[in-house]
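Structure record follows, encoded as structure tokens.
Every protein chain except one is present and positioned as in the full complex.
Chain nomenclature is as follows: A, B and C, assigned in order of appearance, with residue numbering initiated at 1 for each chain independently.
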Amino acid sequence: MKEIIQDIKKRFNCTDEIEQSKTQTYITVKKELAIALITHLRDIEGFTHLVLLTAVDWIENNQFQLTYMLNNPTKKIDIGVRVFINRETATMDSAHHLWEQMATYQRELKEMFGIDFPGSPRLNEPFILEGWDNIPPYRRDFDTLKYAQETFFPREGRETNDPAEFMKKKMYPDEEK
Amino acid sequence: MSDNTKNIEEKKDKFLAEENKKRIVTGPDGVQFEVDPLQDYFCDKRPVAKDPKNKVIENFLNWARAESLWVLGFGTGCGNIEIPPLLTPRFDAFRYGIQMRPTPRQSSVLIISGYLAVKTLKRAIRSYEQMQNPKYVLALGSCTINGGMYYDSYNTINRLDYYLPVDVYVAGCMPRPEALLSGFNKLKERIKAGRAEGANDYANKFDWYKANQKKIIKDWNMPDYNW
Amino acid sequence: MNDIIVKLLWTLLGLFIVLNWGLLMGATMRKIVARVAHRYGIPFYQPWLDLIKLYSNRSSISHGVMFYLGPVFRLGGGLGIFLFLPLIYGSEHFSNFSWAGDLILILYFQFFGMLGMALGASDGGHPNSVIGITRGLGQFTTVEVPLTLAVISIALQYNTLSISEIVAAQQGGFQNWTLVTNPLATAAAMLSLLGLFREAPFNLVKAPNEVPIGPPTEYHSAFLGILRTNGALLHVVEAALFMNLFFGGATHWVEFIVKTFLVYFWSVFVGVVSPRFRIEQSVTWFLKIPLAIGILAVILYI
Partner (left out) sequence: MKKNNKIWQGDRSKYPAFDEYGNPIIDLKSHKFTKLWHGPNHPGVTGNMSLELTLSGDEVVEAKTHVGYLHRGFEKLMERRLYIQCFPTCIRMCVPEADSNEYVLAASIEELGGIEIPEAASWLRTLVLEMARLQILLRTVPGQAATLSLGMGAQWGMYLRDLILDRFEELTGGRIYHMFIIPGGVRGLLPAGFKKRMEENLVEIEEFIDKIEDLIFTNAIFKKRTIGIGYIDPSWVDKYGIVGPNARAAGYNRDVRKDYPYLKYNELDFEPYVGKDSDVFTRSQVRKHELIQTVDLIRQILAQVPEKGDIRAKTPNVLHWELPKGETYQRSESSRGEYGLYVVSDGSKYPRRVNLRGPSYTHAVALLEKLLINANIADVHSIMVSLQTCPPEIER
């Protein structure tokens, strides 16, 4: 594990290495080198199993974090490749040629975060939502409660408490904060 | 045509499949005519309420209907996991005249099993409208009553009775098979008492239901009433 | 003139008995299957309630004239078999309109209902009904082959095409039944019976998790009521046909009920423990062993 990290740090200029556990490490790589790094990991280092691809919205830094979680089934180690992309333009190179299921992940990210992956097959077909005309729902600035209250018909008489406040009142009535 | 309706028309056209759009077709004899597939290929006649006439006969028929509930096998949500136990040795709903049918045409009960995503609501409405007149809706779970734990979700409806006429709600998350059986019993009581006229309600308040449905189904690309 | 009306009335009584027995038999079989699954199963009166419900639905939708005629043709096929089939041997009242060549006519009527159904189902416009009925016709064609060979064999054996005479020839005890005198023809026919009754492994016509539920996908309300009425009728008359041809017929109603029940039970018995064949598997199955037995049965009596 250590050697692989040292090696790719040198080759691909990776930063921010975090060792979460003995078998799991996260590294950050620049957007331009990301696909090359993933291809290297898959073909040379034996990280043949794509666990997941997902995005995290760091709205305060105006950035999306893409996490490619790769797994080496023989050495039984995981590596999480983090790529930060600009939130405004939100474009990333497509990796659909590496794994067959990658296209599905990219379709989902396009729909739920609005991240574009030019060249990915069936990218613009609706995957989960249908007829969605708002900002992509997984972005942090999309307020799901407000949307639900405006769109659907809340039943009168339902008491909707802030869950945290309600639990505090019920379980720890004496506590002050 | 006012601006508003025009907007709606345009919006509707955006979601229509290519073969469903209005177009001018030239016949073999050179005559040109307009084809509107939504009108021509689908029947979009409004539903008609068919009120019961003779009370004595209707009571007898209602008894038969109540004892022969054909449920559409459409698992719309997670409550559907309790449907298979209902049909197996422990609970055996067949004893009470409950059977599953695979097609909406032949079923008389639509079970909305739990939360309803907007995408599924569209299919549920279609399935409901394809069912034949005495038809009943059984809604499972708190999520169909008031949103339940998905009250703040952007993709699940909050209360079902704005979109479909619900006969019986079964509370719980998720309701146990016993609760489901008792829900069926309640439904039977309702039918026998002649109060389960959901299909007629739907026909009478058709415009209200359609307005609610269209408010949340934004890509309405089907006829208003599709049977 | 008077005679024919009296005969018609007796035939209607026979139809009433057969229909109700068919519904009861269907319910019994479903209860037996349920018992194997450790369940109680439906109540005995469930089929009647289902029929009342279906006929009393307040709305129904048509897809054109052939859609109407499909169930009518199907019922016509069932009624056709019933009309020309002697139910009780030696009874003047329950031998219906049987005549010298009724065996041929009944074989024709078996296919007639299926063809009518094909016309109606394809007019429903649902792709699943079309797939279902295509499978149905394909399988039924091959089911008919061993059955026809078996019928030819016993026609040669008894030198007649009249069911009444075939039954008459089998009277006098168990040893005179076709089952004993011509076991090969019986075997071929009983194998094709499995396909005729469309229980598993030959239930691909209505396979719910492939083509829900095949030809009647679009049928509902009274249309489906007619189809189910015909289904109940058809089960009894087909079983009665086999009873007459191979198991010595029936001299009274109790014997009729017991024998038709056992014939139907044979297909349910096989169905409970079998998965379903694919269409090409079932077609080739009928064209192998049952066909060979059938040909052998014919050769023996030429």
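One rule holds in what follows: a residue touches a chain if its C-beta (ideal position, glycine included) is under 8 Å from a C-beta of that chain, and two chains touch if they have at least 3 such contacts.
Predicted model only: the values in this text are computed from it and were never measured.
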Which displayed chains the unshown chain touches: A, B, C
Per the touch definition above, residue among B:73, B:97, B:134 or B:198 touching the missing chain: B:73
Option from B:62, B:99 or B:153 whose C-beta touches the chain left out: B:153
Positions on subunit C contacted by the hidden chain, ascending: 36-39, 127-128, 131, 200-201, 203-204, 207-212, 272-281, 284
Contact set of subunit B toward the excluded chain (per top definition): 72-78, 80-82, 84-85, 88-90, 100, 102, 104, 115, 117, 119-120, 123, 127, 149-150, 152-156, 173-174, 176
For subunit A, residues in touch with the removed chain: 18, 20-21, 23-24, 26, 48-52, 54-57, 65, 67, 69, 73, 76, 78, 80, 99-101, 103-104, 126-130, 137-138, 140, 142, 144-145, 163-164, 167-168, 171-172, 177
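The rule is simple: only the chains that are shown with their structure count from here on.
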Chain contact topology (line, ring, star, complete or other): line
Chain pair that, of all pairs, has the most C-beta pairs in contact: B-C
Identifier of the chain whose CA centre is least distant from the whole-structure CA centre: B
Chain centre separation in whole Å, for subunit B relative to subunit A (CA means): 37
Distance between the centres, which are taken as Cα means, of subunit C and subunit A, whole angstrom: 61
Residues of subunit A whose C-beta touches two or more other chains: none
Contact set on subunit B toward subunit C in their complex: 43, 48, 50, 61, 64-65, 67-68, 70, 88-89, 92, 94-95, 97, 99, 101-103, 105-106, 108, 132-134, 199, 227
Interfacial residue positions of subunit B with respect to subunit A in the complex: 15, 118-119, 122, 145-147, 151-155, 157-159, 162, 212, 215-219
Touching residues on subunit C, where the partner in the complex is subunit B: 34, 37-43, 46, 49-50, 52-53, 56-61, 208, 212-213, 216-221, 224
